[in-house]
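Presented below is the structure to which this report refers.
The complex appears here without one of its protein chains, the remainder shown in place.
Chain nomenclature is as follows: A, B and C, assigned in order of appearance, with residue numbering initiated at 1 for each chain independently.
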Amino acid sequence: MGKDIREDISWAKINEDVLRSLESPRRLYWVILLVAMLAFSVGIGCEVYQYNVGMGVANLDNPHVWGLYIATFIFWIGMSHSGTLLSAILHLMHADWRKPIYRFAEAMTTFSLMTAGLFVMVHLGRLWQFYYSLPYPNERALWPNFQSPLLWDAMAIFTYLSSSVIFLFIGMIPDLAICRDHLHPGWRKKLYTLLALGWEGTDRQWRNFRITYLTVACFLIPLAVSVHSIVASDFAMSQQPGWHVTSFPPYFVAGALYSGCAAIVTLFIILRYVFKFEEYMTLPILKKTVRLTFAIAMVWTYLNAVEFAAVWYSHDQAAKDVLIQKATGPYAPFWWMMIFCGSVVPLTLAFKRFQTNIPVLFAVSLLLNLGMWLERWMIVAPTFSHGYYPWTWDHNQWPSLIQWGMVFGSFGWFALLFMVFCKVFPSVSMYEVKEMVYHRRLASESQAAAKGAH
Amino acid sequence: MSVSNLLENWSKVRHTHPVGDVPHEEYKWAMAIDLDACTGCNACSVACYAENNIAVVGKEKYAHGQAMHWMRIERYWDEDEREFPDQGAQFLPMMCQQCEAAPCETVCPVGATNHTADGLNSQVYNRCVGSRYCSANCPFKVRYFNWWDYPDQENAWPDEMKQQLNPDVTVRTKGVMEKCTFCVQRLTAAKNMARNEGRLVKDGEVQTACQQACPTNAISFGNLVDAESRVHKQWKQQQVELAEDAQAKDEYFTDLRGYRILEDLRAYPSVMYLERVRESAI
Amino acid sequence: MIENNFNRRDFLKVLGWGGAAVTLSGCGFTSVQDGTETVVSYVEPTEYALPGIGVYFNSTCAQCDAGCSITGRVREGRALKLEGNAASSINRGKMCGLGQAGVQAHYNPDRLREPMFKGQPVAWDKALGLIDEKVKTLKGDDVAFLTGGMSGHVKVLFKNYMDALGSKNHYVYEAVSPSVVRAANKKAYGVEAPRLRLDKAKAVVSFGADFLGAWVSPVHFSQQYAQFRKGNRPEGRGVLVQIEPKMTLTGANADRWIPLRPGTDGVLALGIIHALAKNGLSVPADVAAAVKDYAPERVSQETGVSVEQIGKLAALLKTHTPSLVLAGDAAEGYQHGSQNAAAIALLNRVLGNVGKTIEAPANVPFPQIAAQGGNRAALQALNGKLASGKVQMLFVHGANPVYTAPLSLKFKENLNKATFKVVFAHYMDETALQADLVLPLDSALEDWATAVPEYLPEGAQLNVQQPLMEKLHAGTRGTGDILLALLKQRRANEYGKFDDFYAYLRNAVVSIKGALGGGGKDEDTFWAETLSEGLVKLPGSGGNLSSKASAAGLHFPAVVEDAAYPLRLIPSVTANMRDGRNANQPWLQESPDPLTTIVWDSWVEIHPKTAAKLGIVEGDIVEVASKSGSIKAQAYLFPGIHPDAVSVPLGYGHEAMGRYAKGVGANAFAMLDAVSDQETGELAMNETRVKIGKTGQRIIVIKEEGVAGGKQAGKKIAARLASDKVDLSKEV
Partner (left out) sequence: MQSFFRSIILLAGLFFYASSHAADALPPLTTADNLGPKVEQPIEFPHNRHAGLRDPADAGDPSVPAKGGMEINCMYCHTGARRSAVAAIPPLQKCIGCHQTINSVRETPRIQKLFEYWEAKKAIPWKKVHDLPDFVRFNHERHIQRFIFAQGKPVQEACGYCHGDVRAMTVARRSKPLSMGWCATCHQKDHPVDAVSGKTSHGPNDCWQCHK
């Protein structure tokens, strides 16, 4: 395996390479941005229509009261987990190969949370009364229902989102100072000056910075786990067959990490190509990420099997029926597709020659994400179609174009936020790459010295 | 409700679960539906439309499964694959079962659905934000969501028909959940009258719209706490206990026909059904 | 108590209901709104109308002919909901879905609002003047009247107007009516509508009488049925057997539903008598002789009912006395329908039910107000007369013959041979569209009338129909008012003293108060009490019943198959739609058919076996074609139908009648063959033979039933116990 990063890159070159990504964009960038905006406006259009006419346009019904909005909501929440995995967990574990790629992963966390939050909104029948679900003293003297997992959900997401933003921001401070120092006067310079909080790189600042960064990282990890556990409770705490499963929280967390890692691989490849970050987002790092993805894929597959087994041997006939329904009913093509994409496709990642094959990885990562999206849909929809009460079984209700439009639009929204972020903020952490290069050089020098001494 | 109030009374929140330590005091509205008498004629369902301002959704929306019938009549066939259903069909009027430990109540993020002191599962339309979690968690799927703004739909209530709307019942707009209320507007009026006379509502004084219409008297409705009420007598005679998830009589007295649907889910429904009886000899 | 000289319609005007337009209370505004809405206030107060509190008025339901008494809830001057009036022996406070929808007939947005002459609005004076002019030029015999079944004082006025014109051409027409059975009853029992006592019967065997759904007086029979099913009644729990080719709602509630080859009801009835005689029941000699050929094997072969089942039926009827055998629509709708009904009456006689479960109805002391039930033969008779061009002027009231007449009668063409057609109508229906002059009627909740139901379960009663609220549309008039105005044109001296129909009605009722049991009361009190009760029980003796059903002349032709049209069409009368006059009430359209659970459309019921043979699956649009016409409708695979038959509900497929009825489903009346019962001349509804073919289209059937069909997936949802496994004696 090659080196994660060249040890002889000069610090000035690092600055120059990364800052170049903030300069006037290439045409490709504009194309991506335009496509993202178009996609997003499709979503906006759908929502405006739905808001004015009623939820009926989504072609939901009784019993199919939830649809793609909830499924996609879980999907985006899941996406958010890998940023935390890379930036916080791996940070605490001193895995320094994360350094060139954690920044965009962390941004991905923030933006996917923002996207997920939108789905909670568009799902509501009365979006204009959304504030009823916020706990604040009001003239109605009413509080939301603290027993509802949906409320925990809202709180967990808000906490996680705000923490993620803080974490992202704190981690960027030294880089913002670099930006401030290297840029020509203009609005950007003012922005960086403001955000850099007077960073000068003194020892005292570095010490406080390290402590704060570590503290927030520690804080974020339980949050990340809890968020998806709570999303899982939306289902596990209900009584419905197929949802009332004890293993849902870990299953959801595993699924979340899985889809997040897959998304990181996708974005890794895109960024590497668009911003020409080949020096920093190197193939060995990609390989490590891919191996991590593979490991999580297997964990997910295992937990999936556990869930099926738990249902199968539970003597809960209704839950069993739902499982059979998933495998043989109208949702069967999607369900098998999910199994294929989620458990079979990742097996390619076990082969070394694919671990650095960019076209293959790009395709695989997209398939993995498709699989994970299908997983969420397969959690939500089949239970509605085949619940406890046979009279209301309904196998023939499919999401309308409005629902699909909003799902589509959410990818546009995410891409839009992400692309704008990459142009405004350094998507590779300069100071940490410098650290990494420095540490690696020290290590190899000391190795070489030890060899020489021998 | 201030925070301190909320904290002080936290233990009482939703503590109307039918456990021995918190009995119902004055009223516990309940129903008994005799499936032997029910002919499936739909009169109850139409009466419910008339009383409760239920929107007619029209063919297209019905096709999409968006009908609003709070009370629906289900028709079952025997499942033994005979050539003809020569023992007839089975009809079942199904509406909100007003569960004592209602799965819908705990999950509502805004607390729009609650238990009342009378043992009803209330739905407050204006509080509802439309998350539809309650319906997702309802085992009977008897909650109906306003997918469209029915008052604005062209043929739901043309101007003339608006005059038929019952002023005691809110007309629901888009985005809120609704369901059978046991005709709470009638209960409130009856309680008000009884209160003026310093007494409780007597059996038979208040009827739900479905009960009132039912040509075969298959539906009885009343106060389960009142030992004189027909409903109380029926529940007692059939040995169906409100607070049980499996009835003792099912083992020992199989010649009784009272049962509750999906009882083992521990929602403790307030509606007892009486099994249909069919002559075996003919 | 209601004041003297009270005419509520005017009274509400004095009340000056200042309530602004009805607000749609909704979830829109969440905060207090000051000064936007107007308060309901009155000019003059009234004792009984307090804002915020409902007032109840008794009246009579006009949705069908059963004559149920209703109580309407009125608030702030608006009728909101109808409930049953407990004082009536017909419905005893209960109601059916059809009756509940009565408010939708009243508030229907498609009601006619002003008289129309040749498609143009015209003033009432002008409209009545046109009639006046026209009748002056005609002889009495040139004028004909086609009405629905009628009774009470509106009937009296109709007769008087006919007398005034010198016309004897009154055709009383009901597209759906038990007219053959009525005639058979007359022959067998001496009365047309004997009292049927399900509540006293230990067993009921019904040959296609859908008494729980749409037959005669369903709310009343439903109540009797509930009595009949009680385990703790002295007679014990009753057993219901329904014998019919297409399962009706009653069939779905039977202990045993027996699919019968269409038209063989009489054969089976005689077969049962044969079996009963064999089992040792003493049967009169003439009857025994008449049924000797009806051995179970032969009967089984002809009817498709197994020998074993015939034996069981005989055994049931032998042990369960008294019993009651009914002949319904499915038995009477054939060329030999009268024969079927007679055979069934014979079975009743043999079983000794006459006088026990079949009782004499009460006599109505005033024959002029007694019910005159409509029949189908009337339409054929009128049609003949129209075709011959003998009718110059036609009045139509309470009927929609252009819709209900089979196309084979060519009624529409014949109708247009009359030069002046006056149609009394609530809506612009198919017949009103053909009219020269359309007179818009008040709804049943705005109009005054009296009614005497044809089927009287207990004593005779005079039902009062009174306005529950002010007229919705200024341009409509009550039937009585129109007739009174027409009578004033002819007999001014006799009717001039009545300002309106209300005055006439009050006078008419009050003048016979002695006979109505109000002898001791002064007029105002009596009238006020009558209005308050909503009905007057008429004193009077019960009539006589004879038991003269005879076996003589019973003859059943062998069923002739038609290779080109192999299936029998059974047009079904459903509780929601009946003959289609209520098809524009959206609650009824949206109320699922109890058996198929289909809404907002018609359907073709096919037995799965037949469907498999023809390669038809649910949702296929099939063409059902008879010799006289064809319709296209969705197929519904229905196990409760004889494989040799298909069934299509009546009442759908309107080409007019407003937004809720127009274009919904297909009209099964249109394709009926014009075959009549040989004795009575009634159109034989079930004689039409059809073939069925796929059109290649397929849709998803819009119905309440879900993908699980009628299955419960092993859960205890709608449970059933066998009668020998249950103890009903202690039930509350």
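Just so it is clear, a residue touches a chain if its C-beta (ideal position, glycine included) is under 8 Å from a C-beta of that chain, and two chains touch if they have at least 3 such contacts.
On a predicted model such as this, the values are computed, not experimentally measured, just so you know.
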Contacting the left-out chain in the complete assembly, out of A:Ile44, A:Leu127, A:Leu142 or A:Leu347: A:Leu142
Per the touch definition above, residue among A:Ser162, A:Asn208, A:Gln317 or A:Asn396 touching the missing chain: A:Asn208
Residue touching the undisplayed chain, where the options are B:Tyr125, B:Phe221, B:Trp235 or B:Tyr259: B:Tyr125
Residue ranges of subunit B at the interface with the undisplayed chain: 1-5, 114, 116-118, 120, 122, 124-127, 168-171, 181, 184-185, 188, 192, 195-196
Hidden partner chain, residues of subunit A it touches: 136-142, 208, 211
For subunit C, the residues touching the chain missing from this view: 14, 16-18, 20, 23-27, 29-45, 50-53
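Please note the rule applied: only the chains that are shown with their structure count from here on.
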CA centroid of subunit A to CA centroid of subunit B, Å: 43
Whole-Å gap between the CA centroids of subunit B and subunit C: 32
Whole-Å separation of chain centres (CA-atom averages), subunit A against subunit C: 66
Numbers and ranges of subunit A residues touching at least 2 other chains: 126, 129, 388-389, 391-392, 394
Residues of subunit B engaged with two or more neighbouring chains: 67, 72, 74, 128, 176, 262
Subunit C partner contacts - residues on subunit B that touch it in the complex: 35-37, 39-43, 45-47, 49-51, 56-59, 62-63, 67, 69, 72-77, 79, 83-92, 125-126, 128, 151, 155, 157-167, 170-173, 176, 209, 212-218, 230, 233-234, 237, 254-257, 259, 261-262, 273, 275-282
List of subunit B residues in touch with subunit A within their complex: 1-3, 6, 13-14, 61, 64-67, 72, 74, 94, 103, 106-111, 127-133, 135-137, 139-141, 143-149, 174-177, 262, 265, 267
Parts of subunit C lying in touch with subunit A, wherever the complex brings them together: 27, 30, 700, 705-708, 711-715, 717
